[in-house]
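Below you will find the structure I want to go over with you.
With one protein chain held back, the other chains of the complex are shown just where they sit.
Chain lettering (A and B) follows the sequence in which the chains are written, and residue indices restart at 1 in each chain.
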Amino acid sequence: MSVSVLDPSVAAPADNAILRRRRRELLLGALLLVPLGALPFLVSDVYTQNLIITTVLFAGLSQAWNILGGYCGQISLGHALYMGIGAYVSTMLFTRAGVPPTVGMFAAAAVAGAVALLVGWPCFRLSGHYYAIATVVVGEIGYLLFLNWEWVGAASGIYIPLGADSVVNLQFRTSKLPFHFVVLAFAAVAWVAAWLIEGSRWGFAWRAVRDDVTAARSLAVRVFPSKMAAAAISGGLTGMGGAIYAQYVGYIDPDSVLAGHWSILIALPAVLGGVGTLWGPLLGAAVLIPVSELTRSYLGGSGQGVDLMIYGGLIVVVALARPAGLVSLFGVKGGA
Amino acid sequence: MSWDLLAQSLVSGLLMGLIYALVAAGLSLIFGLMDVVNFAHGEMMMLAMYAAVLIFGTLGLDPLLQLPLVCAGMFALGWGVYRGVIARALGVRFNRGMVQIFATFGLAIFIRGAAQFAFGGDFRSVSGTVLSGKTVSFLGVFVPLPQLAASIVCLLAFAGLLLVGRTEFGRALEATREDRDAVALIGIDRDRIFAMGWGLGAATVGVAGVMLISFYYVSPNVGANFALIAYVTVALGGFGSILGALVAGVVIGEVEALTAFVLEPSLKQIGMFAVYLAVLMIRPRGLFGRL
Partner (left out) sequence: MQLRSVTKTFGGVAANVDISFDVMQGEILGLIGPNGAGKTSLFNSISGEVSPDKGTIHLEGQQINGTGPLACARAGVARTFQVVRSFDSMTVLENVMVGAFSRTARPREAMRAAQDVLAFAGLDARADAPAHQLTPPEKRRLEIARALATQPRVLLLDEMLTGLTPTEAAGGVALIRAVRDKGITVVMVEHVMEVLLPLVDRAVVLNLGRVLMQGTPAEVVRNPDVIRAYLGDKYAA
């Protein structure tokens, strides 16, 4: 072949559909930031502000999940573990050691990412359903452990004492507005990570293995190291989101960050919107979070269960009618 | 160490384990047949439990006597779920694995909401049946009759499943499981077999639910608890293996009881999870798994 990969003067690739699409995606992503950034200034009631913040946060969390579950194809149904670990690490550092959450969230990401590696290493040899159930079990173990761990408050959880408004400490009492930009930044980081991975050697490797594993192997495609990397990035980002969530809510306990239904809430937007796509988690979150919040507020308060019926029904309908996710309505093809 | 208490733990672990085994058997059956994990399995059991409570409340029928009735109803439910939801999910060309997971998952949430809507969130159980409150003493161990009856029924149900395996239907099930693409060539209607498989799986978990109600509370969330244990049991025993479900169920039941005994009750699930993970590391397909 005429190209030597060690030659620093290798010419840039000629323009093609892939490069064009990548540029478009980046452009669209950047453009989206404008209305999203402006949105909080247009709404004034706290309820809607909260809804938007939650939606954007979960869009980011789901995008983080998407890296492992969608692109890499390992369906993790226990991702709340990383969210919880992130939340606890950041909160413990803040309440016990005075480390501001702006720093603590990176520690949270590191610990969560490390745990993800630990979990992934033995679990990646399990196939499909076995893997999914193993992740649920690991998540449950995490929940039970924290529930019985006195040092982190066990079932009582940890209250984050509310100090003065501070950017460094991520505490804003007077207005929720700054949180909006924090979660937006988080979601943007997760999105960029997904964008980078999609076009990287790993992204190609995962898609090749999914299409035809024999052919992939004949082309020297190795997946295990990339799976570990995906787990670490996905877990780490989820942990960071958990840290942000903790600061936003001001109180954490096992039920609020580690329980099983958070795992579903993290994974579902990506599935609904379209796994393995850049926009799927965003679209899915934009639909799912408001629907679940609204049905719970208007219908769920009295414990009637109608909110769950709508929620569950929606999941079934979308799963059956649009298996490629909601993005398929816009002609985007999926990954998994 | 109190040997009496230990023995008591082991026995109740065994009894509970048999119930776990039966719940898992239905799940394993469905999976072995068509590669679908029914994430609504726990909720279906919950429905059976509510049905049992209602029938007892209105007709005064003892759970043991209700079995044929509820089983028939559950069979119909399983059949209906297959035709209405699963058949469509199987026909999907894209993302099939994930569609199955989330279609049944959504169904689970839907059923949970429906139960909450219809029955409210409080806990109910059945009391005042023929057996409730009575215990039998065996070698110093107190065995409550409802639990004992439940275990016996579960064992009988397993025997029943084995018998079904020997009928023509059972052979058709086996054939479909072996090679689901080829069975059409020998005149087996695959769709019908799948529907009946679902019916059977649902009826199986219905048996477990009906027997459970005489000593366990039902609430809209009970399905989730049992479901997780069921998945662990199935994965431990190996997807697709009924025998594996039986063995794994007993193992899980005993591990749960022992963990509660040795550590403390609130951590009892950690023991079974740890065992499950340990086994999977050595045998990724479960104890008897073949798929």
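Observations
As a working rule, a residue touches a chain if its C-beta (ideal position, glycine included) is under 8 Å from a C-beta of that chain, and two chains touch if they have at least 3 such contacts.
Remember, predicted model here, so these are calculated numbers, not experimental data.
In terms of the touch definition stated at the top, the absent chain reaches A within the entire complex. Between the chain not shown and the residues A:A205, A:A230, A:L258 or A:L308, the one that touches is A:A205.
Against the chain not shown here, subunit A presents residues 1-3, 5, 10-14, 16-19, 199-201, 204-205, 207-208, 210-212, 214-222, 333, 335.
By definition in this document, only the chains that are shown with their structure count from here on.
Mean C-alpha position of subunit A lies 32 Å from that of subunit B. For subunit B in complex with subunit A, the touching residues are 31, 37, 85, 88-89, 92, 94-99, 101-103, 105-118, 120-121, 220, 224, 228, 231-232, 234-235, 239, 266-267, 269-270, 273-274, 276-277, 280-281, 284-286. On subunit A, the positions that touch subunit B within their shared complex are 75, 122, 125-130, 132-134, 136-138, 140-141, 144-145, 147-148, 260, 264, 268, 271, 275, 303-317, 319-320, 323-325, 334, 336.
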